[in-house]
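Here you go, one structure.
Of the protein chains in this complex, all but one are displayed in their positions.
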Amino acid sequence: MLDWISRYRSDRMLKIWQDEEKYRIWRDIEVAVLEGWAKLGVIPQKIADEVRRVEIKPEEVKQEEFKTKHEVTAFVRVIEKKVSENARKFVHLGITSSDVMDTAFSIQILRSIDYIVDGIRLLENVISNLAEKYKHVVAVGRTHGVHAEPTTLGVRFLSHYAEFRRVRKFFLFARENLRFGKISGAVGIYNTVPPEVEAYALEKFGLKPEPVPTQVVPRDRYAYFIVACSLLSSAIERIALNIRISQMTEIGEMMEPFEEEQMGSSIMPHKKNPVLSENLTGIARTIKSAVVPALENISLLMERDISHSSAERIIFPQVCILSDFALSRLKLLLEGLKVDEDKIKKNLEISMGMILSSRALFEMVVAGYDREKAYKTIQKASFSVVDGKFPDFKTALISMLEKEDKKIAQIVSEKLELVKPQYIDYIFDRASSMPFEIKVMKRDDVFDPEGKTIADRLRKIGVNVKDIRVAKSYLISSYKDVDSDLIDFFVNPIVEDYTVELKE
Amino acid sequence: MLDWISRYRSDRMLKIWQDEEKYRIWRDIEVAVLEGWAKLGVIPQKIADEVRRVEIKPEEVKQEEFKTKHEVTAFVRVIEKKVSENARKFVHLGITSSDVMDTAFSIQILRSIDYIVDGIRLLENVISNLAEKYKHVVAVGRTHGVHAEPTTLGVRFLSHYAEFRRVRKFFLFARENLRFGKISGAVGIYNTVPPEVEAYALEKFGLKPEPVPTQVVPRDRYAYFIVACSLLSSAIERIALNIRISQMTEIGEMMEPFEEEQMGSSIMPHKKNPVLSENLTGIARTIKSAVVPALENISLLMERDISHSSAERIIFPQVCILSDFALSRLKLLLEGLKVDEDKIKKNLEISMGMILSSRALFEMVVAGYDREKAYKTIQKASFSVVDGKFPDFKTALISMLEKEDKKIAQIVSEKLELVKPQYIDYIFDRASSMPFEIKVMKRDDVFDPEGKTIADRLRKIGVNVKDIRVAKSYLISSYKDVDSDLIDFFVNPIVEDYTVELKE
Amino acid sequence: MLDWISRYRSDRMLKIWQDEEKYRIWRDIEVAVLEGWAKLGVIPQKIADEVRRVEIKPEEVKQEEFKTKHEVTAFVRVIEKKVSENARKFVHLGITSSDVMDTAFSIQILRSIDYIVDGIRLLENVISNLAEKYKHVVAVGRTHGVHAEPTTLGVRFLSHYAEFRRVRKFFLFARENLRFGKISGAVGIYNTVPPEVEAYALEKFGLKPEPVPTQVVPRDRYAYFIVACSLLSSAIERIALNIRISQMTEIGEMMEPFEEEQMGSSIMPHKKNPVLSENLTGIARTIKSAVVPALENISLLMERDISHSSAERIIFPQVCILSDFALSRLKLLLEGLKVDEDKIKKNLEISMGMILSSRALFEMVVAGYDREKAYKTIQKASFSVVDGKFPDFKTALISMLEKEDKKIAQIVSEKLELVKPQYIDYIFDRASSMPFEIKVMKRDDVFDPEGKTIADRLRKIGVNVKDIRVAKSYLISSYKDVDSDLIDFFVNPIVEDYTVELKE
Partner (left out) sequence: MLDWISRYRSDRMLKIWQDEEKYRIWRDIEVAVLEGWAKLGVIPQKIADEVRRVEIKPEEVKQEEFKTKHEVTAFVRVIEKKVSENARKFVHLGITSSDVMDTAFSIQILRSIDYIVDGIRLLENVISNLAEKYKHVVAVGRTHGVHAEPTTLGVRFLSHYAEFRRVRKFFLFARENLRFGKISGAVGIYNTVPPEVEAYALEKFGLKPEPVPTQVVPRDRYAYFIVACSLLSSAIERIALNIRISQMTEIGEMMEPFEEEQMGSSIMPHKKNPVLSENLTGIARTIKSAVVPALENISLLMERDISHSSAERIIFPQVCILSDFALSRLKLLLEGLKVDEDKIKKNLEISMGMILSSRALFEMVVAGYDREKAYKTIQKASFSVVDGKFPDFKTALISMLEKEDKKIAQIVSEKLELVKPQYIDYIFDRASSMPFEIKVMKRDDVFDPEGKTIADRLRKIGVNVKDIRVAKSYLISSYKDVDSDLIDFFVNPIVEDYTVELKE
């Protein structure tokens, strides 16, 4: 057992990716295929029922695989041994290993995405609460690490909230592009299994048939998932970096939770380190690196080579576990995060008013001062404060201005106060009501007269249209996230389907 | 001048990314901002007009930058020198460098995306033509590089077509997520410039305001573009690999164009090498690697650090030029590609009928044979052909079967002919009519009574909705790509906007 | 348990990296430190003896870590509970967690290197045997995948042999740069532990003190190891690619071992796929990607941040297991590799003599023909063979030449035979006797009069030399690898140390 698996633990992800679960999914796919054949009248339905009752133990497959050197043939053999003579000959009828493996792989990834999307949503809530809580806590904005202008701590959190929401949006896009399976035989052209069987079987898992498969589902689809996780990990890395630097002794604006019996160092009892954020940084680094093999996996030879397989066996479970763990660890961290508002206030004062230099520039220009001259005067004032010639920026600037233009000096003097930034509410309103879209369409098996009419007309005037389906979209800017209650208002599930997308 | 820039050349991309063009865009942004201020009555409109007429030479900026060590301040200075005293003081009023730089960066990338999307579309056409042309040319399908089952050359091309279409879909998604600029001042909270100025200015470039900026547009947006290019390069790598291997002397199914005076080697005059594909492989490799720094660029410190800047200055132009070049080179290659149908036919025969082993298995099982026994018999028959004991697979198998079950031997014997794969038309029809969606909504400034009514109702029952806009979606499965003619049928441009998305 | 760990299995590597072993090493380091303190008289020697007898169970540490959130403090607590009151207070005296962790990490990696270096050496033997076996089996050389000139299969193997030897050389270099530990306290400057204790403790593990540590051993050292593994995996990828392509049905020159009950496909019983090589390719891909986080780990903040830690916990065991597994799998593959000499011979004939085009060019030029004219004539002859106008290249060329210059036609005609390449023995001799260097020096504690004399002289003339030690190097070109017997001839272990380096 590798240490990291128990250390960066996600039981629910581990479960998805363990052999027990995988073989259960494989069996369900075999069953669905048999049902498909039965629907076509090729085999009796009871064959499927029999196979459905088979339980497979990973050891059994391992044992057979030792002989066949091929996991699916081993798996099929195990089933064959457990069913009646009549059933055994039809198991795996007309399909190839990848039909089972890739369809199952898609299912495993889609489930993983659901967990991750849930995790992101929970995290968004936590961050959004932090943003609300510190909405108007003025803090110094730092660019290049150097004091810039005032902002608020809430806005800083809000920018993380918006980033995680974008990541969730990306996952939903990836999800849409991953809802594909493939049951089309050895080279993907239905030589030994007809499209009807595939359609029937995939539909049971909410999957669509790969439009042009080779032996496999094309690997760019799976790469989307790894890319999504790498974007997630970059978002995690950014907030972790902010916490780490905010906890530096000199800055001291935030602190990670520190428990009663916790120890920061084996030799320095006084230490409280941002170890959770540092830890998340390294995990993010590791997740991100999976993007390299995921991209290399795409370019397979002709109808497929299997070079992607070993890489996928390693990186997919790993990325899933790490991503899920990281989300929950980050949530925990943020829930226990301590903010030192006093220190934030003190830090604001450190640069002795210079953080109002852009305000000064603006006011001087608007009041009629030449821009470049204003810039230089302010710069001179600032540097003279740093050199200790003036106690603070305002004093320095006004004293310089008074020599030049008393009126402007007075105007600037009045404006040069640290006031609450005025557009905070505006930004929060915008960010907390970012739209989502509910799109409602007739179910595939429900007739769509409007679509048909349009299609007919278009064909008449020579546009080579095969089919048109009409849907209605509701772009909703709301202060609450989409949920099933809301969807109920828009969708009639008996005849309608729907999709939800995040928008900005 | 570096050799590769003239070698892997894209003049149109180079133009977008050269200083001349960049400074032109910067100037236009400054102008738009001034117009915004003028709209608010803060400054006179003629200031904007004056700045609009300024021409900036890169050398001028370089010269100033030598002093200021800051590109935007240098750029502003150059403008200041070229306008009247009255205008100069208002140039760059209330905004920060990143307001100009990032907004321009988005514009440059969006233009680059347009070129690339065009390039992909052209390529899709070429590949789709190849697919049509070789739709029914039966070729051996190879998995693991080894003869598997018959497929057709057309289907193989079709899988590349579908892949490039997915890449285009991804670019359109990336595009949507990149349509953001930012004119909100030093730390992104409108301390010295109000949202109205931003809204006015960005709208001129078709951009939306970044919902929660820091000093900069968040770098994950830009990473989407690099990811898109890396997916593009993986698609290129895959088709290049297929051509390279198909041109191997022993396989010889395809050959790159070879011109009259061309030379394949400086010492072996007989050589015709797949150099274009190999070359594309290396270019794809290089493009892909940009994903690593693009992801590292996301995690910036607090309101921003500028570590991303130098990396972006290098990788973005490079990735754009290489992607555009690769698309046109690949198009050229495919337009001149030679297919040797004789060799394809000969190769089909090499495995002496064994490529029908899955068909044999299927027929034996359906005819009542035990699956595992069938498998072993076929395997034995195949290997005995390889060992030279039988002239071909059918002879071997039938001779073995006749000893066991004459009836089945006869059934199998009848089915075991190489026939045209029967679902090719089905697959082509599906692939060539993959749907796109036209979504039509009222323009932002047009009243939407339906949306308002729904929103009002929802509010009444306590759902905290800010705004609802209703749109109509047409999911069109068509044998032609979306174009402006088609859109005209659906959209009334006076009061309506629309978006197009690729679907599967 | 993740599937891949049992699938790509290396028990010996797993053992090194499991907690049981890690805590054993940690304990040994704590003991060595205590002995160091005892040597200085600060504590009694029996303390060390007591700690040496402590056995630590991973669960015990886990339990404490649950409270302390710090692995080393948890580990120390476990020891404290198991020793006498007198001993417990001195455990971990004056040292910090990283003193234990990094020193142990170096030890674990060094042991892993030893296994890998052994594995490479064994692999070199297998490949070198294949090279010898097929030394003179003429095969077509392929560049760009296209027939070029004759070579021999043995030379192709030899090039892999040479590559693995270079990889081994790199590992030995990495090893040398990794022989560093660090026991210098919280910020690496011996604030609470003197250099004498470090020197004593590290020496027990064959390690040297990090010359300028921060809290940690600098991470570039550890990156060397990951780089070494990525070079190893590239070498594996190359030979795997060659096998995969050689096993393509049309080429058929080599075939991976295929066992009695093995199955190549779940649906196509005739298949024999190069799955081992494909599998190695994916594993290589995964190993290589670790180089990205390994490089990111280097840039730590000031005296250290701990962002590297989680990444290392994941990638180091993984890379070790995968590398070791890949080496043994590749060895197995190569030991069972089947070479089809008939097919190799047949393939040579496929290009109908064109593979002698470079020979023809050479002979024509030497015989007085203009180079460019010769090139064009040969090119024309070749292409006309491809077009079916001539049965083979020689006939085509001679017939063309005879029209131009009968004498040269005759000369060329005589030389244009496929003969055994003449420098094969030369190349083999060179490759199989690549030199290694044994360097013999006096042990550190043995006086070196020659060094001292030189140092004294240099100091006299003003060269600021601290110390000089003289050694003797033997650069040995031998047909056998260095082994302990050979070393015995050169080294007197009582007073001398030695190092061995691979050279080229």
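Here the chain labels run A, B and C in written order, and each chain numbers its own residues starting at 1.
Assume a residue touches a chain if its C-beta (ideal position, glycine included) is under 8 Å from a C-beta of that chain, and two chains touch if they have at least 3 such contacts.
Predicted model only: the values in this text are computed from it and were never measured.
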Which one touches the absent chain: B:M263, B:L418 or B:V500? B:M263
Identified contact with the non-displayed chain, of C:V386, C:M400 or C:I454: C:I454
Touching the hidden chain, out of C:L348, C:V365, C:M400 or C:V500, is C:V365
From the listed residues B:K81, B:K133 or B:R313, report the one that touches the chain absent from this view. B:R313
Across the whole complex, list the residues on chain B that are touched by the chain not included here. 1-8, 14, 17-19, 22, 62, 67-70, 72-73, 76, 92, 94-97, 185-186, 192, 244, 259, 261-268, 273, 275, 278-283, 285-286, 288-290, 292-293, 296-297, 305-315, 317-318, 322
For chain C, which residues touch the unseen chain? 42, 77, 80, 85, 88-94, 96, 141-145, 148-152, 155-156, 158-159, 161-163, 166-167, 169-170, 173, 177, 180, 185-192, 194-195, 208, 211-215, 218, 220-221, 223-224, 227, 230-231, 234-235, 237-238, 241-242, 245, 288, 291-292, 295, 298-306, 358-359, 361-362, 365-366, 368-372, 374, 421-424, 426-427, 430-431, 433-435, 439, 441, 451, 454, 458, 463-480, 486, 489, 504
Hey, which chain A residues sit against the chain that's not shown? 140, 142-149, 244-245, 247-251, 263-265, 267-275, 278, 292, 296, 347, 350-351, 354-355, 357-358, 361, 375-376, 378-379, 382-383, 393
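FYI, only the chains that are shown with their structure count from here on.
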Whole-Å gap between the CA centroids of chain A and chain C: 37
Please compute the C-alpha centroid of chain A, do the same for chain B, then give the distance between them in whole Å. 21
Sites on chain C at which at least two other chains make contact: 244, 263-265, 267-268, 273, 275, 278, 292, 296
